[in-house]
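Structure record follows, encoded as structure tokens.
Shown here: the complex without one of its protein chains, the others still in place.
Letters A, B and C mark the chains in the order given here, with residues in each chain numbered from 1 onward.
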């Protein structure tokens, strides 16, 4: 056996609905009409929340934030494939996915205005909130998956999001390796939006696809058109099924594009061309899916106009609630550093409160 | 394009001289007879040093150490493929490789007796000394490789060793990814000796081979019989050539076996069977290569006996030098914490020396 | 009641807590079949099976990272880091997530988790196997750092650590693993995290120490007491953070003199924090500077030189005498 082929691998790419609205009927998922409309509604809501947030940010009413305009299908498609008892592990650009899972809109604004209270909603919905340290959330997903196995929670799995940049991190590798070993019921969804701030994906890795990174762990890897909500739905559904059947994790590379700045602190003109951005606007997931609904007779212009207004109204109310929010405890950090009380910390809490209100101090 | 194949990959395995002494003549490298004998000598030296060290350890004359008995071909084969100006980056089980590159035998003993002086020899030979933190040396190799490119040091590359356990570490992933991106002239040699202390390689990763991990970075990955010094030589030579030609890094999985305990503190009977170990003794790299030399008329019994004695003598002298070693500076740690002097540290140095010799203190 | 060494005592705590709480599980390199390189987890695989005793690949960051996920789902993972020298790889997960989930969600999520790690010098081990870097953990808000010193308190603190609702870094002085035995009650016993232990009362001076420094400290104290006929108070810190400052202050207010014995390098070590706390609340009671008997601000030497750097009985004794004579 001087030179012998050991193993063969290949990576496939999937698309159900292409950018011109062409449908692959064999792959088309069977989804109820009302749910299809709901999927559309969530993408639109996400888009309008981002647009509103851009304005709020410019007016100084919220801080820096990360828009996900153009990526709505990638996270929404995956989340619509989930069941309520599945876990969602967040990176930070999954607005449509969170909304699909019922995040209150004001939580988004609260988060970007610097309040932990933004995250109060998350546990009930089995969501792990925004994880800023790139890639660091992936081991959590594997741990959650392990816990599901440990507790014999059947038919339950985890969907974990990340950006393309996360694939360069050590934690990505360690997490996927463990997931493979433990056959953890985890679906990793990598939103390859082509950029990590100013770094194009070609400078994250020499690998031709991100999907092929799954081979290192002998887990299923697949590339999906991330701007095709049906493709994302189908791929995630299949992966979740495998996960729930004990067939282990899947890595989905959702090919999409960050059409806006990284965050509102970023100026993408420094590093990429308008032309590139425009070419991706043509692949916008929202009009594409609208055409699909129209073709099915589920949608028309009037509904479109009405939805836009309805969502604006919903967002307006959320802004109202957000701006009416008054945090209760300035000393919340002391309350929540531990679940137990300790003398040094309580002494500091008193010191803190004294300094806040020097007059009504009790010493 | 509903479902489309994106990319294909395969992993090959190579062997030049099999465990029964059968040679693949096409792959046989052209190596001068004297150098072939030298390769044999180094493997034998490594074996005898390890055996001697086991005795010294039992007698309490050195501390815990990690033998590499049975793995001599993997590191020696790779190192014999190197040129003097190439860099060698160590893990900790490359005794034969270090000896091939001229490490004085007493350095080995000094290291395992707790003296930094063991490492004084390394820089001149472009060796990075033992790196204990599993996987942590791999980014260093990439940095050295980058430095070679930066300084236009032509025809120079880096060989970096690791164990199978290192493939689970984040640093492995980050290093190989960067090497791929930078097309760094680095040959990664993974000694898959089937065990990481008590963890079999099947519990390090679900991947069928370690070599396939290279696919994640689109770099060349190849499996080699690590007990076949000719196979290791050929694979490393080819990889070094590619590296020096600007074709980027290679990942070599050297399939071998740790026939002894992990370190002398370890008891392998707790976790593996004698039978498994015995089966690998049959693949011992040293007799296999001896047969090859004999077949070529380069070696006979008399030479074998003479070599054994000669090496024992050499080792004895090294033990003598090692045991005669008297460190000069108890305060070496103060001397070498920084290349500059600082008041707090010098004050502590005086305090340290005062406490060592309370009588001749100058206050 | 049996006489156990620290390895056995910790094993007892792990075993009993796992027995009584099915949510507790343990993971680490070589903790299963091998029973841990120090045998702390010996026999647990047989008792609790592969699902609860996980042999992991060499991936410290993901060990703690997956444990965070398990804890968020309501389990109580115990992670063994084989040696504290490899614990720097978990800093990202510890600082970034384990310590923060409670505060990030105002208590909705929390991370009950124990990270065990042998630490410290004196066992002729290789590079990275000798450090004492408890101060790094102690500085992280949201993390509790505990260091036992004897078999009995190792067991009772481990019980508390496992039951604690928050991440506890549990540093085990490996030099004391098998150095001596102590009676350890059969029934589970806990000792509160955040409290010192008064080892012996005294009025002439307070010595504060922790971990493997307790034994040489007691010997040094004995020597001084014998020679000088006075009583020295010895306090075992046990919890590095959150620190039991009130107890330390009370002691120093009584004695007016203190020595802190620390295995770690001096700068930014735990001794400094102890001194700062005393400065805050008991400066006027001090009759002498508080003496720090510590390692030095050098990279830990390989083991041939290591012992010269760790505080010895002689150095501790000299520190006590100097402080008494001040």
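In the analysis below, contacts are C-beta pairs under 8 Å (C-beta built on N, C-alpha and C of every residue); 3 or more make two chains touch, one makes a residue touch a chain.
Being a predicted model, the structure only gives us computed values, none of them experimental.
Touching the missing chain, out of C:52, C:100, C:116 or C:174, is residue C:100.
Which of C:40, C:54 or C:89 touches the hidden chain is settled by the complete complex: it is C:89.
In the full complex, chain B touches the omitted chain through residues 87, 89, 116-117, 119-120, 122-123, 128-129, 131, 133, 136, 138-151, 170-171, 174-175, 177-178, 181, 332-333, 335-340, 342-345, 347. The chain not displayed touches chain A at residues 63-64, 111-116, 130, 132-135, 165-166, 168-170, 196-199, 203-205, 265-266, 270-271, 327, 330, 332-334, 336-337, 344-345, 348-349, 351-352, 355-356. For chain C, the list of residues touching the undisplayed chain reads 85-86, 88-89, 91-92, 94-96, 99-100, 102-104, 127-128, 133, 135-136, 138-139, 141-142, 241-243, 264-265, 267-273, 275-276, 279-281, 283, 286, 288-290, 292, 297-301.
Note that only the chains that are shown with their structure count from here on.
Among the remaining chains, the Cα-based centre furthest from that of chain C is the centre of A. Of the two chain pairs considered here, B-C and A-C, the higher C-beta contact count falls to A-C. Chain centres here are Cα averages; for chain B and chain C they lie 36 Å apart. Per-chain Cα centroids separate chain A from chain C by 40 Å.
Multi-chain contact residues of chain B, defined as those touching 2 or more other chains: 168-170, 203-205. In chain C, the residues that touch at least two other chains are 56-57, 59, 61-62.
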